[in-house]
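Removed: one protein chain of the complex. Kept in place: all other protein chains.
The chains carry the letters A, B and C, assigned in the order they are written, with residues numbered from 1 in each.
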Amino acid sequence: MDEFNLDKPREECGVLGVWSPEPVDVAGLLHLGLFALQHRGQEAAGIVVSDGKEVRLEKDLGLVSQVFTPERLAKLQLEGARLGIGHVRYSTTGSNLRFNAQPLTVRSSKGILAIAHNGNFVNALEIRQRLLSEGAVFQTTGDTEVMINLIARYSQLSLVEATARAMRELKGGFSITLMNRQTLLAFRDANGVRPLVIGRLENGGYVFASEPVVFPLIGAQFVRDVRPGELVWVSTETGELESRQVLEPAPTPCAFEWIYFARSDATLDGIDVHAARIRLGEELAREAPVEADVVVPVPDSGIGAAIGYSRASGIPFDYGLYKNPYAGRTFIQPTQEARALKVKLKLAATSAVRGKRVVLVDDSIVRGTTSGRIVRMLKEAGAREVHVRISSPPIRYPCYYGIDTAARKQLIAATHSVEEIRAYIGADSLAFLSEPGVKRAIGGPVCLACFNGLYPAGQPDGELEKLALEDT
Amino acid sequence: MDEFNLDKPREECGVLGVWSPEPVDVAGLLHLGLFALQHRGQEAAGIVVSDGKEVRLEKDLGLVSQVFTPERLAKLQLEGARLGIGHVRYSTTGSNLRFNAQPLTVRSSKGILAIAHNGNFVNALEIRQRLLSEGAVFQTTGDTEVMINLIARYSQLSLVEATARAMRELKGGFSITLMNRQTLLAFRDANGVRPLVIGRLENGGYVFASEPVVFPLIGAQFVRDVRPGELVWVSTETGELESRQVLEPAPTPCAFEWIYFARSDATLDGIDVHAARIRLGEELAREAPVEADVVVPVPDSGIGAAIGYSRASGIPFDYGLYKNPYAGRTFIQPTQEARALKVKLKLAATSAVRGKRVVLVDDSIVRGTTSGRIVRMLKEAGAREVHVRISSPPIRYPCYYGIDTAARKQLIAATHSVEEIRAYIGADSLAFLSEPGVKRAIGGPVCLACFNGLYPAGQPDGELEKLALEDT
Amino acid sequence: MDEFNLDKPREECGVLGVWSPEPVDVAGLLHLGLFALQHRGQEAAGIVVSDGKEVRLEKDLGLVSQVFTPERLAKLQLEGARLGIGHVRYSTTGSNLRFNAQPLTVRSSKGILAIAHNGNFVNALEIRQRLLSEGAVFQTTGDTEVMINLIARYSQLSLVEATARAMRELKGGFSITLMNRQTLLAFRDANGVRPLVIGRLENGGYVFASEPVVFPLIGAQFVRDVRPGELVWVSTETGELESRQVLEPAPTPCAFEWIYFARSDATLDGIDVHAARIRLGEELAREAPVEADVVVPVPDSGIGAAIGYSRASGIPFDYGLYKNPYAGRTFIQPTQEARALKVKLKLAATSAVRGKRVVLVDDSIVRGTTSGRIVRMLKEAGAREVHVRISSPPIRYPCYYGIDTAARKQLIAATHSVEEIRAYIGADSLAFLSEPGVKRAIGGPVCLACFNGLYPAGQPDGELEKLALEDT
Partner (left out) sequence: MDEFNLDKPREECGVLGVWSPEPVDVAGLLHLGLFALQHRGQEAAGIVVSDGKEVRLEKDLGLVSQVFTPERLAKLQLEGARLGIGHVRYSTTGSNLRFNAQPLTVRSSKGILAIAHNGNFVNALEIRQRLLSEGAVFQTTGDTEVMINLIARYSQLSLVEATARAMRELKGGFSITLMNRQTLLAFRDANGVRPLVIGRLENGGYVFASEPVVFPLIGAQFVRDVRPGELVWVSTETGELESRQVLEPAPTPCAFEWIYFARSDATLDGIDVHAARIRLGEELAREAPVEADVVVPVPDSGIGAAIGYSRASGIPFDYGLYKNPYAGRTFIQPTQEARALKVKLKLAATSAVRGKRVVLVDDSIVRGTTSGRIVRMLKEAGAREVHVRISSPPIRYPCYYGIDTAARKQLIAATHSVEEIRAYIGADSLAFLSEPGVKRAIGGPVCLACFNGLYPAGQPDGELEKLALEDT
């Protein structure tokens, strides 16, 4: 496997697009918006803007605040800027993926195109092979380049037609914003796996974003979610929103967005995230009650479910774990002992657990090592019992739609029973929320494939994937 | 006023010291320890280590994780290292204060001395003038250099004697760790205004630290607090802790440590911080009850008091404000509008407040602008009423003992009544905890000078300060 | 014109390739080699290596010494590395061209390809248009991507065949090194405008490089120049050098390489650069003699011609201009006055010119402003007369083969007579070497197009270029 393969095929991201009827500080709006989407991707950030003629791009590895220095933002200042797209990218790989940051910009038969992409295509490899054999070249191994090449091949079609055609060819779970010098488009896969919402600027312009949390920051109002299988764009003539239902909608949005990934102040597909997390905790209390003195969240992602658990059980909520806000990229000697330290650097038990029977609430268990260390920490701080409650089912399968749930062999629940996990993490009891419990709490049809292996939007051809690793 | 005056006279910091009977990775221990004290100072960090002969220093502006790169830590690796001190420094000033980072190291008649300092001397200027007239030179305007010069002047005395002598001359609120090539010392002002604790390493060595939160990280056990007016050191002969009660103790530790500054997992002078914050919230609920639907903290510092308020009042606790963990140093155009944005970048209302009568709990109000913006944010998100409850009294006076409570004219409570502040921040009601309430909640004698102007450890001579600004 | 157009169409570069029969430190060899070619490109540097399976790339803006930090070199360490290519890039544009640094790597029907390129294609735009209409996408506006797409289109041909086919389609002046996971190729345009040489490693491996100056550094022996129109590669079976004369050779190597661009210790196409520069100076002395006391070079590029002038004229050579070796990227306020300063920061008159009649020898005049400032500097330092002698003809036309001779309107000789230039630079006399003089001194057929407008390797279609600026 070479450097180009380091490009992880599965990654969570945030996408954004802005279109204004009159010149505005597009780069400034995108910058603020990306900042609100920062939780969806910490590895790289990028912005493309255009005034209808010139196109400017700045992107790099790093947080939004690191990439967009005053100098970089100044370079994006186009007097007559009217549209642009932005991207934040998540990746767990350590390698230098600078050249894979998004948006991706290309020159094509349709002029300059820029694209920002969240999610994955399950048939990207097949289409890539076809394009390669037709003479195409690729500079990355990512799906995004496949999409853009596909659109460019339809050189006789308009951008909207070519995009609709490409949507029909690519399967999977994804949300995308796309632009040329004048037009802004956005679309969502037929299952609506990844979120995408529409907002309206005060001046009548439009915003497309992964989550509605960007709107308050840039003075936009929420309009509606993009529908599964829908392609939307802003008409360059009328300035109005146009829409085409390219694919039959079969909505199964990703349950993990409500469980863990989305911001708690977001509302996705009509369902409020914070409220859903509280309901997840309430369901969990009903499904897996326990006698205890205090409910303690693993901060910050476990807070909503912990409040729900406390409410439904009547056991008082308390802050039993201090979270060091500076726990980030400290250099620690990479020894075994040091890895144990990482949890201690991030979390510390407060007096709230001393002498108590503790219900520890978290959103999910991936490898289980962190959970184990927290349980030990609470016990060392004097907790009498620690009952771990997880507001989602055991993760047993990979996600092919853009969320990195870690390699299968690292997923503790893929190879261990709940009782084995309990023993491993040293808890007095352990319970996961059931799939029906998740459905009840979220309250709509959802993808649960990483829990049950049933992939609503298809899954990659294993043979092809193996071939790809060997590389033509 | 020149660059040297940019050195803010009041600043919060964290200090640390480690002494081991045998060679250990002193730099590694100090590095971890400073990381746990990061909340006490984000502007600069520094470490000095010694093996009894060689002394090495690394310090710079930045967070602990930025200053201590692998390269820098490698430079601090002394084979036989047995003692060292560390420092984190807080400062609100924007200027380049690189040369003022601590520890400060000097060569003196007593060999090399290194010092790390938290707090302030109220009579530093007087002593500085005296030393200047005797021919001393100073490279900073800070108090630390005054202390070290004072010790050096007693060239005929031992280090312990000279330090005790210096303790008698300097008034104020401070905690200090000090070392030469062999000996580690630590001391605390007569009022014990700033915290300082003693821990013991597994190998029998000693640790002195601003808060006990460093101990779990480095495998140390809490021994006791350093007493007000006490000088402690580790005997180089016996390796045992030695102590001298240099000054009559008159304990009035800083109330603000429990209200806001210390980590919630700390216990200072026998009083648990998290528990104290819950009691502060409970007192507040008793003193200032209100009919409401939900208690919402301003995260993170308001959480403890909000839980207390919820418990005492019976009104449910909920997470009504999402805190963006990436809200740090993003570059925003410094316009008026932009300043308003900063709060929106950091906080966003969740669905928990929609249609609700909200009790918003925070630890303190400084200028009131943040509070006003949060109140507005909650109302825009659908809160019917917002009742602000503050778990400390109005801040009306400057702190001369090392906490930057902002200039007097910026303190809204110094010039406005509670009703005026309420109107300014747009709350439906506003209440501060009373001084007796604070005392009851903390449960011991405390400094409350920034609330009531009664300075237990003295206050600087105003005339002298004015002269100093003009500079000799 | 947008950002992508900032990609300057004409630029000088250095290329390199290494192939070894057994694993060696390919990255180390390329690193040293690029260092020796640094004068050919200071804006960016890059290295690609492969062990036959994995391919690793590191490239960035900056000097070789800035790009290749120990960390970056470590990333290029492939245990079994056996081949690789390298590139240094020259550019006068100030924009962020990070994504245009070379080598360029793509995945294609032929697997991974990497290419490093010096020079330009005159018909790149035509071919680009054709490829675009066939559905290709381009991420840069550079010629290199055109070449690589062309090769990839011949998906049915072997790499050698496809490259030969591409060579036949592209016109202009260029030298290229190209590799896939196993094979290293190199080729030169039919006129051999840009230099390219072959060397042999001690272990039997091969090196292709822009100039032979890399060989002593990496322990290689010079073998021969690549012939104009020749394609060479190392057989993966025999490890021997293979060659195909793809195009009829019509040698007219760039005269500017001997006049100014190449290193003085290089020998290109059998002609020694230092010796050629001395002969250029001797010819100049014969064509344009003058009564004077001292011959002074503009360091460093004028030294060879000055020595020649001194020898042929008998006038003593002296060092009349000190060159500050630190004159680089100092920040000077960009005022008019400041631009004048730049020459003073770089050069200063020594006592050698005081009271003397000076012959000032330089290699070329581009805009004439520098020359003017040097003449003034010498006069201020007491030179009685300054006679400027230039060892090349007036530059009147653009170069389409990879050397940035500045835009036509900036070329002082394009719009002014020699007498006008003399007056402009304030010299007592001025003479340029004649075209026949250049030919005699170099002693072979050469391109002189930037002097006489006769382009031996063709010239771009003006209409197409205009269209391109408007962008499809």
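The criterion applied here is as follows: a residue touches a chain if its C-beta (ideal position, glycine included) is under 8 Å from a C-beta of that chain, and two chains touch if they have at least 3 such contacts.
Note that the structure is predicted; figures quoted are calculated from it, not measured.
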{"item": "Shown chains touched by the chain that is not drawn here", "value": "B, C"}
{"item": "Contacting the left-out chain in the complete assembly, out of B:Glu22, B:Glu54, B:Glu380 or B:Glu419", "value": "B:Glu54"}
{"item": "Among C:Ala44, C:Ala190, C:Val213 or C:Ala457, residue touching the chain not depicted", "value": "C:Val213"}
{"item": "Sole contact to the chain not displayed, among B:Pro23, B:Gly111, B:Gly204 or B:Gly382", "value": "B:Gly111"}
{"item": "Residue among C:Ala352, C:Ile374, C:Ile421 or C:Ala457 touching the omitted chain", "value": "C:Ala352"}
{"item": "Missing-chain contacts mapped onto chain B", "value": "1-4, 50, 53-58, 75, 96, 99, 104-109, 111-113, 132-139, 141, 148-149, 152-155, 471-472"}
{"item": "Residues from chain C at the interface with the omitted partner, ascending", "value": "28, 32, 35-36, 38-39, 42, 63-65, 68-70, 73, 213, 216-217, 263-265, 267, 272, 274-275, 300, 303-304, 307, 311, 316-319, 322-326, 328-331, 333, 341, 344-345, 348-352, 380"}
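Quick note on the criterion: only the chains that are shown with their structure count from here on.
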{"item": "Chain nearest the overall C-alpha centroid of the shown protein atoms", "value": "A"}
{"item": "CA centroid of chain A to CA centroid of chain B, Å", "value": "37"}
{"item": "Distance from the mean Cα position of chain C to that of chain A, given in whole angstrom", "value": "47"}
{"item": "Interchain centroid distance [CA atoms averaged], chain B/chain C, Å", "value": "60"}
{"item": "Residues within chain C bordering two or more other chains", "value": "none"}
